[in-house]
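With one protein chain withheld, the remaining protein chains of the complex are depicted in position.
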Amino acid sequence: MLAKYLVRRVLATIPVVIGVTLITFLVMHVTAGSYIPGVDLNPALKPEDIEAIKRYLGLDRPLYIQYLTWLGGIVHGDFGRSMIDGSLVSRHIFDRLPATLELTTTAILLGVLISIPLGVTGALRRGSKIDYALTAMSVGGFAIPAFWLGLMLILLFSVQFQAWGLPFLPSGGVMTPGTQGGDLLDRLVHLLLPATVLSFVYLSIWSRFTRSSMLEVLSQDYVRTARAKGMSERRVVYLHALRNAVIPLVTLVGLELPALVSGGLVVEVVFSWPGIGKLLYERAIQTDYTTVLGITTFAALLVVLGNLLADILYAVLDPRIRYA
Amino acid sequence: MISPIPLEGEVAVEPVERGRPGKSYWQESWERLRLNRLGIAAGLVLVFFILVAITSPILAALFTHTDYRTIDLANTFARPLSAGHILGTDDLGRDELTRLLFGAQVSMGIGFLSVFVALTVGATVGLVAGFYGGLIDGLLMRFVDMILAIPAIFLFILMALLFKPNAITLALIIASVGWGSIARLVRGEVLSVRTRDFMVATKALGASDLRLIGRHLLPNVLHVLIVYGSLYLGQVILIEAALDFLGLGITPPTPSWGNMLTNSETFFFHSSWLVVWPGITIFLSVLAANLFGNALRDAFDPRLR
Partner (left out) sequence: MAKTVLAVHDLKTQFFTREGVVKAVDGVSFELDAGETLGIVGESGSGKSVTALSIMRLVPRPGRIVNGYVKLKDQDLTKLTEAEMQEVRGESIAMIFQDPMTSLNPVFRVGWQVAEPLVVHAEKKRPSALRDGVAMLKKVGIPNPDQRAKDFPHQFSGGMRQRAMIAMGLTTMPSVLIADEPTTALDVTIQAQILELLRDVNREFGTATILITHNLGVVAGMCQRVLVMYAGRIVESGPTEDVFAHPQHPYTWSLLKSIPRLDADRHEPLRPISGIPPDLLDVPPGCAFHPRCTFRVDRCSRDVPQLQRVGETQLAACWVTQAGTNLNA
């Protein structure tokens, strides 16, 4: 039954994949046409040279052929070439992916590990001072611009700590320049600030969500049953109730899986973190359309994949869906 | 940046009554809202920012006696509370407070325009999809799925790159993604309203589709739009500030709260207040919009408390 559900769910993503690639492709062509930056500024290029460049980039062929070529490439992991230097977008992506994953997985893990106990505490102590403090933190956290929070943390822990002669944290990068990255502690120290900023946003949302989900579950009859069975309060909360309360949270976290790639863009820029987001930003500043398009498509496909994984995870966790 | 949808599950509000919300429904909601002190305070802060945005040239003329473009290279990085500059000056000697006042124009203007466009488009698509169902619904909603599948921040950057935006195009760019989640929300609401007795009865009386949608469905989803509009405003302000910060939105010399932070690492070391002020205004306006949205939601549906 699970297999059948999975097959159905996987098949349903195919039109979305086609649609998403079509949208990114069309956005590109409708707006930018076959414009190649820099070409018209170069007086040395003759019209036939420009034609040759267009041919090389496949821009002379009919639109649908271009799309199909584009789609065919994607299937083989080819997200096109840079308009500026002709380099493979996929190579850039895979160069930068590890740094991004290092940052975002840490942030998501931190977010989950901290938000669940915070949400549970809020639910159990509903209406208490702690609950109000957590709520205020969450509402506030949701309104803080991530890039500003990053700047403020750099200001405090890098700039001011240094000024005060205290041990200070690096303001950017994955590792101390010149090292090979073999020093784990050095990497962790670099990771600390950006991961904190990124996880703060998740924390605000997920702790609230866990709280309301937990409140709902705690009022369910089966929680009363568990109490009537003489289960300890800890077992009731952390086994019987939490197991149910995290199911919707899994979907929410699953929806953030695509953020593994895109979620850290602003934070990556602030902390000079050489990840995918920073790559996209750098290329955007250089008006390298094709690279931006390639990365965007790659990220969009990850979103589709993330949604799929979230659904599957949901089905695995919730027997009502698994055996429906 | 996370998806621009704040806590989607918590937004879904339902009117307390079964039929079309009558006058008393809106009155009761208003009564509840009035008693929510935090919500009213948030609303007032929001009104304050709107007024500042509208009157910023006057305020500048009256209080700071300078224009946001006035460069004074002899007086760069003046400290806060120094002569004539309450909040100090920036790297070009421009008055920080004046620039903050004009920055409100950008944030509020783009914010409200974007919310208006996204709500209008989103509500229309949601109403049509929910009302007609079937193929129309399927196509529209799949399209929404696709739009929302592309990471919003990447799409914003892509479009900002292609359009070289001014304030209006920037608002449209942001709205071009935001309408999707509103359409989803409205459609869901319509589906629950559509089957209620009064809709069936009105249909049986031979009302036209347009009348059914406009006169009967819309009032039933209006409260959802109002709540979501307020929450979405906060998101737009955040997104817009981030794009400005990245140099892909409103660019200098026009001051915006986002682009005032763009090269802040260059003056971190000696003028940290320049990093603090714009962040606080962004934070306060977003916080006000979110809190007001929450208060509206609680007022419309007290059961969710």
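In order of appearance the chains are A and B, and numbering begins at 1 in each one.
Operating definition for what follows: contacts are C-beta pairs under 8 Å (C-beta built on N, C-alpha and C of every residue); 3 or more make two chains touch, one makes a residue touch a chain.
From a predicted model like this one, the values you see are computed outputs, not experimental measurements.
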item: Left-out chain, listing which of the shown chains it touches; value: A
item: Per the touch definition above, residue among A:T135, A:Q220 or A:S272 touching the missing chain; value: A:Q220
item: Selected residue (touches chain absent from view) among A:T21, A:S207, A:N244 or A:N307; value: A:N244
item: Touch with the omitted chain, as defined above, among A:H29, A:K54 or A:R235; value: A:R235
item: Chain A residues touching the omitted chain (full complex); value: 220-222, 224-233, 235, 240, 243-244, 247, 317-320, 323
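The rule is simple: only the chains that are shown with their structure count from here on.
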item: Centre-to-centre distance between chain B and chain A (centres being mean Cα positions), rounded to whole Å; value: 23
item: Residues of chain A touching chain B in the complex; value: 15-16, 19-20, 23-24, 27, 31-32, 139-140, 142-148, 151-152, 154-155, 159-160, 163, 171, 201-202, 205, 208-209, 212, 248, 255-256, 258-259, 261-263, 265-266, 269, 277, 280-281, 284-285, 287, 289, 292-293, 295-296, 299-300, 303-304, 307
item: Interface residues, chain B side, partner chain A - complex; value: 1-3, 6-7, 9-10, 142-143, 145-147, 149-151, 153-155, 157-163, 234, 238, 241-242, 245-248, 258, 261, 264-265, 268-269, 272, 275-276, 278-279, 282-283, 286-287, 290-291, 294
